[in-house]
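Notes follow once the structure below has been shown.
The complex is shown incomplete by one protein chain, all other protein chains being positioned as in the whole.
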Amino acid sequence: MSGNTLGKLFCVSNFGESHGPAIGAVVDGCPPGLPLSEADIQAELDRRRPGTSRHVTQRKEPDTVEILSGVYNGITTGTPIGLLIRNTDARSKDYSNIEDTFRPGHADYAYWRKYAHRDPRGGGRSSARLTAPTVAAGAIAKKWLAQTFGVQIRGYMSQLGEIPIPFVNWEMVGQNPFFAPNAGIVPELEAYMDQLRRDGDSIGARIEVVAEKVPAGWGEPIYDRLDADIAHAMMGLNAVKGVSIGAGFDAVAQRGSEHGDEITPEGFVGNNAGGVLGGVSSGQPLTVSLAIKPTSSIRVMRRSVNRANEPVEVQTLGRHDPCVGIRATPIAEALLAVVLMDHALRHRAQCG
Amino acid sequence: MSGNTLGKLFCVSNFGESHGPAIGAVVDGCPPGLPLSEADIQAELDRRRPGTSRHVTQRKEPDTVEILSGVYNGITTGTPIGLLIRNTDARSKDYSNIEDTFRPGHADYAYWRKYAHRDPRGGGRSSARLTAPTVAAGAIAKKWLAQTFGVQIRGYMSQLGEIPIPFVNWEMVGQNPFFAPNAGIVPELEAYMDQLRRDGDSIGARIEVVAEKVPAGWGEPIYDRLDADIAHAMMGLNAVKGVSIGAGFDAVAQRGSEHGDEITPEGFVGNNAGGVLGGVSSGQPLTVSLAIKPTSSIRVMRRSVNRANEPVEVQTLGRHDPCVGIRATPIAEALLAVVLMDHALRHRAQCG
Amino acid sequence: MSGNTLGKLFCVSNFGESHGPAIGAVVDGCPPGLPLSEADIQAELDRRRPGTSRHVTQRKEPDTVEILSGVYNGITTGTPIGLLIRNTDARSKDYSNIEDTFRPGHADYAYWRKYAHRDPRGGGRSSARLTAPTVAAGAIAKKWLAQTFGVQIRGYMSQLGEIPIPFVNWEMVGQNPFFAPNAGIVPELEAYMDQLRRDGDSIGARIEVVAEKVPAGWGEPIYDRLDADIAHAMMGLNAVKGVSIGAGFDAVAQRGSEHGDEITPEGFVGNNAGGVLGGVSSGQPLTVSLAIKPTSSIRVMRRSVNRANEPVEVQTLGRHDPCVGIRATPIAEALLAVVLMDHALRHRAQCG
Partner (left out) sequence: MSGNTLGKLFCVSNFGESHGPAIGAVVDGCPPGLPLSEADIQAELDRRRPGTSRHVTQRKEPDTVEILSGVYNGITTGTPIGLLIRNTDARSKDYSNIEDTFRPGHADYAYWRKYAHRDPRGGGRSSARLTAPTVAAGAIAKKWLAQTFGVQIRGYMSQLGEIPIPFVNWEMVGQNPFFAPNAGIVPELEAYMDQLRRDGDSIGARIEVVAEKVPAGWGEPIYDRLDADIAHAMMGLNAVKGVSIGAGFDAVAQRGSEHGDEITPEGFVGNNAGGVLGGVSSGQPLTVSLAIKPTSSIRVMRRSVNRANEPVEVQTLGRHDPCVGIRATPIAEALLAVVLMDHALRHRAQCG
């Protein structure tokens, strides 16, 4: 029941710290027979990688993944897949000034209260860098879901700070560093981020993830519902403060006659359900929305305390994402893939 | 890894169907030494019970709980606590007309796709009636958390359909059937619900839950974060379409200099974090918000299909809550209590 | 990760105390579509029931099981199956004299050290009575395994105290209260037990369980091997002190050229493996052997201490099995069934 494992049948056990020797994961439960290479995984890691535009952290990490086990002759064997990513560009000196103080909004205060002894270098275990093993595991799940059921999982940024990003099409998502489904708005987003960097501040974002062709029938009635496990995975991602499915918080003001998606012999009319009815997939597209808070590591000076509970002023230099939401899209896709594959296996166990 | 179990160290295994002989739960992991009686649990069940006002289902269920095990001489023994609630007012004939068709927005379509064979009586396993065992288990967790750490868990309705409900005070919550923290607005809510019933329609709601005096340090860094497990539990509740912590979706448009709660020697300034930093409790109040969709069982005629995928019109009679959000407050409190107790035990295991 | 749950996909959550209101289990993970009635379960419970011969405890318990959920129109629905057995013949006064002292060899000392507060009536949670819910759950697993794969699970007593019981045939097992596969030896066993009762003493036994037609391929390579999970289940049964598979402890003195079962196109030659190779079923019959210790509740006076650690003499009256091994056969069968069904589902999840 390890706290650092995601999934019950497709299990991702994550390890590592931002500035330790390596990060990685053990992926247990992948069925045998899936063609899998490091290139399959690298492609997804490259989408999340730092340093790919001026709007994200300038830490240079190739994030090269090594498959240590579970694959023979390019095919999965059904045994655990060990995944290893070496840390290469760890500049721990940048963080020496914050070992004793707590950044407002940052995990370091809570970690200190929990563990007493922690690795402060680069945020240690709380660093968003630890999403890389999740993305690697998600690449496996994505491939298996696509091959086995034709499931397609895609995401995009729908809002950056105050700026809503209207959806134009999926093709545009891969053509800009924001994962914005809208090429026209990119100059505005770039100007917004440039100003933010000059201010030494950070900003939140909203991400949408969609899984299409999910078969009906995946999920459990109570507690481990499909939507519940999606919420768990998404809220388990750094900086996420809200998760919704389908109509989400808009459902509060909806009437039943408006919210309930009618069904015709050709399929559902509308998708307020977001693809889940009673905790079980309905066959509609699965639609998930995430609220991502602004990074807590900013240059703006802020009030805090040190370990002796004395008042201090805190300013975070180092290399940080001014908007962790920018790189969140591939991670959210990976999380959705892991949850769906887990439920695919659970469904297969119970219902054959 | 049973799908119907909530919690990893404080484990609630839920069973039952709406119109079967009984519903209940096995609660495993409660420490020995807690004074516990059926009256402790009944008090919480009575808050959730149907038939207590004209705004909720008129099914008459006393929801009397029997403790079958795990308590000796009024004190828990550390062994599993069996909880049993007999169903008494099951009118299965009301549902006979919907066995073959699917209500738009209802679990019955997805269940049929999953299981092929299902219990359709009163929604079977998908009925909100199955939240009663959750509330019973939550009563145990609430008591243990209060006795051991002084944790206080309370909730209220913050919005009914389009009507926001401004918070006045906690005392008012228990004085109206809506769990509204605002006595003045109750007549408006009642008129709204009366009209809705006349329309044969249903409506969504928003619920807030707050846990105070949660010690700092509960939670895990990655995947099984405290907020992730809260999101899992809350999204696992019938009809929930969105969950947020602290600033929630408002964090999208916040800057880091605004969102990050500053710390002074006297404590945190503000609570955008909602009590969780990096997945671990910070000592701030835990604040959770839920979006609840409108009930799918309504009198309004809707388009759907039957099991042969032929078009049909569906109208649901029977006895249903026109707003499941009205009774959701004690359930959400119970879920938060279960998650917190689970993490209290997990923290104790790892950090002593 | 509840300690009172057996199985990971077919999950049996056991609750109850010997002299509490009821005992039972929640069985989660049974696939939908299995015909199941209370009579199916009762038949197995009746094989384990107390009071059926003079050689077992004279407590009169009908052990009538009630199915509370998970079955609709005589067919499982895939939702949790609640099982309830009321305790009817609890004479708690018999045990009042031992609340403060510890029987040599009995759980009550260890329980007191663990929980401080425990239910001492009839052994409370440590009573062999708690094997009834296991047998009930095992009946479901047995039926599913038989219907789905033709698996047949049978057991017998192979030794009572010093008396080895040579196997004659399966038919004889059901024709005597010892589950002895040998009608000729029954008078000797009866005389042996009669003398033992006169002595106020108890005795150990050895049980064999065999599962035939188990498909090859069930199990995991490391840790959760099929044999490991069988060992866990069997050693988790009251009074078991040893578990072996196939050749068991005889393998110590075997050479590889003797132990390794040769394979021909017609199948395996011999079964030293006991049906498991590398943790995975081989298609050979699964053969398991259990060593069961003598009951610790005996009339013979023994030295012990009380809760103040003062020396006392202890003699246990009440109604006890002089050989818990006599009723162990159906329980061991049930445990093997639960483990096999769990692994059948796990295999189906991973390998389709």
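What to note about this one:
As written, the chain order gives the labels A, B and C, with residue 1 at the start of each chain.
Methods note: contacts are C-beta pairs under 8 Å (C-beta built on N, C-alpha and C of every residue); 3 or more make two chains touch, one makes a residue touch a chain.
Note that the structure is predicted; figures quoted are calculated from it, not measured.
Partners of the chain left out, restricted to shown chains and counted across the full complex, are A, B, C. Screening C:Asp40, C:Glu61, C:Asp229 or C:Glu333 against the full complex identifies C:Asp229 as the residue touching the chain left out. Set against the missing chain, the residues C:Arg103, C:Arg121 or C:Arg327 yield one that touches it, C:Arg103. Note on the undisplayed chain: of the listed residues C:Thr57, C:Asn176 or C:Ser296, the one touching it is C:Ser296. Residues 1, 3-6, 8-9, 12, 14, 102-111, 113-115, 125-126, 130, 159, 161-162, 196, 201-206, 216-225, 227-236, 238, 240-265, 269, 272-274, 276-283, 291-298, 300, 302-305, 309-311, 346-347, 351 are the ones on chain C that touch the missing chain.
Residues of chain A that touch the chain left out of view are 1-5, 8-9, 11, 13-17, 20-26, 28-29, 32-33, 66-70, 72, 75-82, 84, 114-119, 121, 124-125. As for the chain not pictured, it touches chain B at residues 1, 9, 29, 31-32, 78-79, 221, 345-346, 348-352.
Keep this in mind: only the chains that are shown with their structure count from here on.
Mean C-alpha position of chain A lies 46 Å from that of chain C. Averaging Cα coordinates per chain places chain A and chain B 26 Å apart. Centre-to-centre spacing of chain B and chain C amounts to 38 Å, using the average Cα coordinate of each chain.
The set of chain A residues touching two or more other chains comprises 1, 9, 221, 346, 351.
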